[in-house]
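Heads up, one of the protein chains got dropped from this complex, but the rest are sitting where they should.
Let's look at chain A:
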Amino acid sequence: MHRRKFLSLLGGAGLASAMGVTKSQAASGHSFNGYPDAMGVLHDSTRCIGCRKCEEACYQVNDLPKPEKEFKDLTVLDTKRRTDAKTYTVVNKYNTAGLEHPIFRKQQCNHCMEPACASACFVKAFTKNSDGSVTYNGDLCVGCRYCMIACPFSVPTFEYDDAFDPLIQKCTMCHPRIQEGKLPGCVEICPKEALTFGRREDLLGIARDRIRKYPDRYVKHIYGEHEAGGTNWLYLSGVPHTELGQIEVGKTSAPELTSGALGAVPMVVGIWPVLLTGAYAISKRKEKIAQEEKAEAVRATRESAQEEAEAALKAAMDKATKDKAAAVEREVKKAVAEAEKAFEEKLAAAQAPAGEADTGAGESPEEEA
């Protein structure tokens, strides 16, 4: 084989296998690294002072109902809060051992690169936009709340108190504002630059720079770089992220988690009918064989019974024939004897005057028979 031909064949094989890999990776979500120009926000909890300005901006931008307590009231921070249908973002205060001052962390939707909510939604109500945001369309939503089960960060919230049009609510990363070229409300208002908006790629660079420049100030972990397959919100912290209520969620994205189960579907649809029809055919065949065997056994029994009956009949017939022959013979002999006797009687009557010698002569023919 020519060397060039061999190489091109090899290349072809390589291409084919590469395509195969791409295909299977697409199915399992391996190959998706996010939209190249997707934006994100970097939250640096070492800079956050817990002023709740971001909460207020979010409320204004999104036209949310006014909370019971003023945004200025910082006593709110004393109790742990989570986002709900009327609050897209909250700041929580964490007192960690060995530190004199508390640490504040902002919570909102992390805008996963491969969102679990979008992957879990059975009506495609969630969209991962090319700007990095994950948005929701309430006109499609059935209200099953599987997105809330699926979200590793427990972000989506639901309007439980609305009887007629309850919807999922969550941070939109200010998608409409980004489209207009504006900053997300929370980022714009933050007085301490604890929030930085930019391309996710750039934000990762900024975060790595900060860790490198101030190794004592940060733990060497950018929360969101790999979590749940990567998120567009990224976090820097001076203490382990778990101490700020950021749970370990693993690096696997939602589509990758479920690809195995989804991939089994066509196999079940394809293989089961074949196997089951086979099982049916086998049981039918078994039944048929059993029936045939039964019929055969019946036939054999019947045949042997018939043979026996015929033999018996034949024997009976033979016996009957024999008996009949014997009877005929007997009758013939009887008739002959009677005829002889009658003849002798006649003879005797004719010879009667000759005297009494007839009795002796009459006995002799009977002895002969």
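Rule of thumb we're sticking to: contacts are C-beta pairs under 8 Å (C-beta built on N, C-alpha and C of every residue); 3 or more make two chains touch, one makes a residue touch a chain; residues count from 1.
Just so we're on the same page, contacts and distances are computed from a predicted model.
A.B. asks: Pick, from "Peptide/nickel transport system substrate-binding protein", "Ni/Fe-hydrogenase cytochrome b subunit", "Acyl CoA--acetate/3-ketoacid CoA transferase subunit alpha" or "QacE family quaternary ammonium compound efflux SMR transporter", the protein name that UniProt gives for the chain of this complex that is not shown.
C.D. replies: "Ni/Fe-hydrogenase cytochrome b subunit"
A.B. asks: Touching the absent chain in the whole complex: find that residue among A:Pro215, A:Pro240 or A:Gly260.
C.D. replies: A:Gly260
A.B. asks: Of the listed residues A:Lys192, A:Lys286, A:Arg299 or A:Lys314, which contacts the missing chain in the full complex?
C.D. replies: A:Lys286
A.B. asks: For review purposes, identify every residue of chain A that touches the missing chain, sorted by number.
C.D. replies: Counting over the whole complex, chain A touches the hidden chain at residues 82-85, 116, 118-125, 140-146, 148-150, 152, 154, 156-163, 165-167, 247-250, 252, 254-255, 257-258, 260-262, 264-265, 268-269, 272-273, 276-277, 279-280, 282-284, 286-287.
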